[in-house]
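The complex appears here without one of its protein chains, the remainder shown in place.
Chain IDs A, B, C and D follow the sequence of writing; residue 1 opens each chain.
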Amino acid sequence: MMTATVQSRGQALAIQNLSLEFPTFSGAIKALDNVSINVAKAEIVGIVGESGCGKSVTTMAATGLLPKGRYRITGGSVRLFGHSTLTMDESQLQDVRGKMVSTIFQEPMNALNPTIRIGKQLTDVIMRHEEASLSDARRIARDILADMLIGEPERVMKQYPFELSGGMRQRVLIAMAFSCNPGLIIADEPTTALDVTVQAVILRLIQNRARRTGTSVIFISHNVAVVSQLCDRLYVMYAGRIVEHGATRTVLDAPQHPYTQALLRCLPERVAPKQELEAITGAVPNLMQPPAGCYFQPRCKEAIDLCRSRSPQLAGAEGREVACWRRGVGLEIAEQGSRP
Amino acid sequence: MAITRIIIPRLVLLLFVVLGVAIITFTISHLIPGDPARMIAGDRASAETLENVRRNLGLDRPVVEQFTIYIGNLLQGDLGTSLRTNRPVAGDIRTFLPATLELGSVALFIAICLGVPLGVLSAVYKDGPIDQIARTVSVCGISMPVFWFGLILIYLFYAKFQILPGSGRLAMGIVAPERITGFLLIDSLLQGRFDAFRSAVYHIILPGFVLAFANMGVITRQIRASMLDVLQEDYIRTARASGLRKRMIIFNYALRNALIPSITLLGLALGDLLYGAVLTETIFAWPGMGTYVVTSIQTLDFPAIMGFTIVASIGYVLINLLVDLAYMLADPQIREV
Amino acid sequence: AIAAQDVLVLARAEDPPTADPGVEISNSGYTLIYAAYERLVAYKGGSTEVGPELAESWTADDAGLVWTFKLASGHKFDDGAPVDAAAVKFSFDRLMKLKAGPSDAFPVLKEVEVVDPQTVKFHLTAPFAPFISTLAVSGAAIVNPKVMEHEKDGDMAKAWLAEHSAGSGPYRIASWERNQSIVLDRNEHYAGTKPALKQVVIRIVGDVSARRLQLTSGDADIIEQIPLDQAEALQKDASVVVESNPSMYVNYIYMNNRQPPLDDAKVRQAISYAVDYQGIIDGIMLGQAKQMRGAVPSGMWGHDPQGFQYTYDVEKAKALLAESGKSDIRLTYTFSQADPAWEPVGLALQASLAEIGVKLDLQAVADTTKRELVANGKFDMAPGAWTPDFADPYMFMNYWFDAGKMGGPGNRSFYDNAKVTELVQEAAAIVDEGKRKELYVEAQTLSTQDAPYLYIMEKNDIFARRAVVKGYVYNPMLIQVYNFGTMSKTE
Amino acid sequence: MRRAKSISERLLYLWYLSRRSPLTLVGAAIILLVLFMIIAAPMIAPYNPDKVSLTARLLPPSAVHWFGTDEVGRDLFSRVIYGARASCGAAFMIVLISMLVGVLIGCFSGVVGGRVDTAIMRLMDVVLALPALVLAMALAAALGPSLFNSMLAVAIVRIPAYVRLARGQTLSLREQVFVKASRTFGASPFYILRWHILPNAMSPIIVQATLDLGGVVLIAAALSFIGLGAQPPTAEWGALVSSGRSYMLDQWWYATFPGLAILITAMGCNLVGDGIRDMLDPRLRGR
């Protein structure tokens, strides 16, 4: 259905086999290992995974927002609307950010500058990317705030962030992200800190605006339910690797990877009250010394010897891949010995 | 509302401080082994003369009575009479204060102009060579014994190379301009006395720099620390993610917020400035409060010491009041609540 | 920038406290007071003898209780008003009413009486031999009675006179920027020859090196308070003259005669023999001093050139100490930084006394504290410096040895020898100078044997001037006081 | 066993951190050097620092007298080395006294709260408003100039800084969840102070103290310079600079070397203080 038409229109973001590490005192944290993510134009893609699995790092690496000198890219490429962002210098990135790709972060409380009025923060961004006079910029800002269902945009623009509630601030941030009509919006857990009622509003606003303007969205969350309501396609990450991806409904209805399955089974809403939940035993691996083979194998109930020695590769049909030996899809590749 | 909430407690504090300081210095002055009367009359003075001098100073009265009289006079702005110069202390302070203020303002100005950019650069290029240099300079400043630094500079620039004067506020032959503000730099300009202005500028360079250097170190360190704090705030990430230019982010978004905690520091720095000024003035024979109070202490001129201490503490409290107000202006959160 | 020919610039370390003759007791202030005021009598040239100034002539009655002065005519205050007997009376009344330090030079003054505008009578309560000398001191300056216009809260114009002048001297204080500079202008009504210097500027330059540089660069014509080492260095400069003159500024050490073991004359004598006087003079003073001989310095009449002088004789010192039977002596030397020589002298003393087995601890205190401790007799040994206020051995003998002046006033070693006290009191009460000298010499002989003080040295007065400054006359009574009125600057 | 491992790990970690900031290492080296000077002064110093030799006055630096000699012929190198004892000893005592007293008052004030707290803080405001140097000078003048008296004075004026710091720590720790938890278990204020507040408040206080040490070295020297601190013939850096001052023109070395010693020592303290602060900074920790 929609997915097909969207894909034909080309790629917004193509991350190919991105590997990245943070060198530290006690060794390198291998934050990303061979991560590939594709986002088509006008598509809404979700990334789910536990805290620390590398969701934010992936997108921040793609937009060059990671702290300079603190990380090392060990492989892969990122193409944003055909431009390679990994090779850009800071000033080129500055032109790309906000214009081609915008990011909405997790904590609305601190994501706005506390000493600058909302209006100025918005118009600064608009005037940076659009050839707009101050009055034009103000008009654009006002319109987009109104679009975010903010009651009195004029008044809000004169206010400081601390005078707004969390939900309002997050809407301002969304407005800011959309203000220069970027082709891609990265929403990094934009609702985690908010109430469910507010969350519903925010999700709706992002969805409506994206659909209307044909903007692609990467939606990062650890809440599978939220992602299921919003996204066309879904990537599941575990310990810096993509373990499974596919169309949202397919992945949720028929999860292939044991991790995805376990993740869905441990949610209380799927179990009768007071019943024991199917918890995943153990804890996420330490990325400085990851286990051999599949990173999930120490916690996996189905693990076999192969899982303990070799990392499975993503394999499967176009648009629906799983990285698990038990699903068999990757066996042939392993036998060819492409990767230990 | 918010303003009164800040001002009123400060003014109450001011009363406390003045009273406290008066009590402390008064107590000290009465613990002192030296006899002020002997100081005035000379140490060969006969007992009779001493007695007379004591009577004239009111030193023969009970301590509590002396204190009440002192406080009573204080409330009328009378700080007593200097034992050494026989002039009203308030008048002496009025004479010497502008010189100190002029030196202090120039030093503060230099310190801010050098310290803030250095701190910003240091934070932005953290751990790089610029940072190492800036940190070394700032630590040097903080660790510099002002009195020694002054001596070295005098030796180099005045004695060796003879390019800058080493003492006083004006060159020998130049008649001081009429006193309007007491700031030579301003008074000379107001009266079109460019010779005096030039000379005043020359004279303030060395002491101004010496005094500025230490404060520059403190400012650099503070700005660096708060810039580092601010630069890793979420809103900076937001600004970066929206593609704002680096310069804009640093100066319009980060520095502004980094300055807020630094304002408090500025208050402290002003306090330090006073301490530095005392030393700098002695080295450079700068005719200000520092020289005055050091001489007063050496001669145990207690009315002068008390007067100075009280004025300095009032100044300290007022500066802090200003700092709080500035803080309030800079931080909308405090301003509007 | 070299100052103009008719302007003399004097650079010194500190601002004079005040310029009020009725209050000021430091030489630093005398510089101004002597320049701005005249007294009834004045020292004659470089000598310690006094001659006429405002007074043309004077007579005393036989008992020495009434002195009559005839004023010279033509002397005018700087506002043009004549100096008359009323002004003299006013000045002394004011001095005695203020009763601050300077009044102590007139312990017996009962009353000043105006006979007619040109004649004034002084009534004394008791004969006082040095009376005429005392009239040459700073406190005896004649002040224009008009200053009372500036009186505030009954202060006898003290606040105003603190930084203004109202006298008939060659100069008047034109302006005073505290801690910066004082400008003295010529007094147009001055009765004497018109001074060559139009203006005298006293600049306050705290740092020695700065003063020195200003002198060599010609910014200053005279600089004061130069350490001996710098004086040596300056001497090499041909355009500079280092004035080094024997003065009556003596450095001596009080030994507390009341406190064991210093109450034993033997111990004091032993200490007196243990000191390396010449070592101190050469090593610390670079030869710019000489060892004292008795209490009265060599420039003052009453000095006894044959008087006894302790020598550096360790053996004798040890023997005396053994005689005294005291051992394990531990003393404290309480000093301040008021005189730069006190600390090194203390160090030298420490080393010397160690040789005879006396341990000396150095205790540095604030100068005011030191004075207080000395005045109250709470010390073992303490250095002192003494200059005479007026030119009379009275300044030494009566102050140092009179048992009635113990503590602050002068007898700071708490020396109590009835015979000596009697001698010096008698010498103060008679007028005959020959007789007085005899009495003082006898008193010196007696007291030197008791060694109440350690007689260290008479220091030279040192300052430096540019060679172009001419006409300076040194007077040992007028340290830091210059005859600006008769000085000039010529190439 | 495990402890030992974690200690060596920690040392390794410290080494790693300081390698990242070479300035801290420089600071540490300076402090070690000064400590060495203090401990081993009699061994390093070539001469008795108080030995007067009137024949060897004001000699320039040479192989015999590395830093030259002073106006009574004492060896300046030896005096500078011995000076470390007076200067740094004084600074250390000042910081120690003001820290102990300040922390005590501050924690007490923070825990007790209410009127007592207000009264204490107002008093501290008064002390803080006193110009530090002047109070020091006044006290020194009152009690007589001596290193001890001016130390006392400086210590007094430094107390409020620690009171504020300790109180601030106490107040913020009091709001920490683990302290609240302790309260729900019925812990007394004393228990909380002993087990939770003091141990957790100590690190910032120690950082402050290290930084303060640098400042206090300067103040102690300044007081001696004005003549209110250490008294001659004690070899103390500030006093040495002060006596060297009048010889600046012809004998530059006299004031220069002791001044350098002050500068370098203060730098050492500040660098190490900065370094420790960075190490304890949780934000920098993980990276």
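Heads up, the rule we're going with is that a residue touches a chain if its C-beta (ideal position, glycine included) is under 8 Å from a C-beta of that chain, and two chains touch if they have at least 3 such contacts.
The rule we apply is simple: contacts and distances are computed from a predicted model.
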| item | value |
| --- | --- |
| Choices "Sarcosine oxidase subunit delta", "Nitrogen regulatory protein P-II", "ATP-binding cassette domain-containing protein" or "Dihydroorotate dehydrogenase" - which one is the UniProt name of the chain not shown | "ATP-binding cassette domain-containing protein" |
| Candidate in contact with the missing chain, chosen from A:29, A:201 or A:218 | A:201 |
| Contact residue for the chain not shown (choose from A:94, A:215 or A:228) | A:228 |
| Chain D, residues in touch with the chain not shown (by the definition above) | 2, 176-187, 191, 195-196, 199-200 |
| Touching residues (missing chain, whole complex) on chain A | 50-51, 149, 165-168, 194-201, 203-205, 207-208, 222-226, 228-230, 252, 262-263, 266-269, 271, 273-281, 283-284 |
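The definition used in the following text is that only the chains that are shown with their structure count from here on.
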| item | value |
| --- | --- |
| Rounded Å distance, chain A centre to chain B centre (Cα mean) | 54 |
| Chain C: positions in contact with at least two other chains | 207, 209, 213, 366, 368-369 |
| Residues of chain B defined as touching chain D within the complex | 13, 16-17, 20-21, 24-25, 28-29, 31-34, 127, 132, 135-136, 139-140, 142-149, 151-152, 154-155, 159, 221, 232, 271, 274-275, 278-279, 282, 293-294, 297-298, 300, 305, 308-309, 312-313, 316-317 |
| Footprint of chain B on chain A - complex, ascending | 63, 65, 69, 90-91, 93-99, 102-103, 105, 107, 110-116, 124-125, 128-129, 160, 162-163, 173, 176-177 |
| Footprint of chain B on chain D - complex, ascending | 20-23, 122-123, 125-135, 137-139, 141-144, 214-215, 218-219, 221-222, 225-228, 238, 241-242, 245, 248-249, 252, 255-256, 259, 262-267, 269-271, 274, 283 |
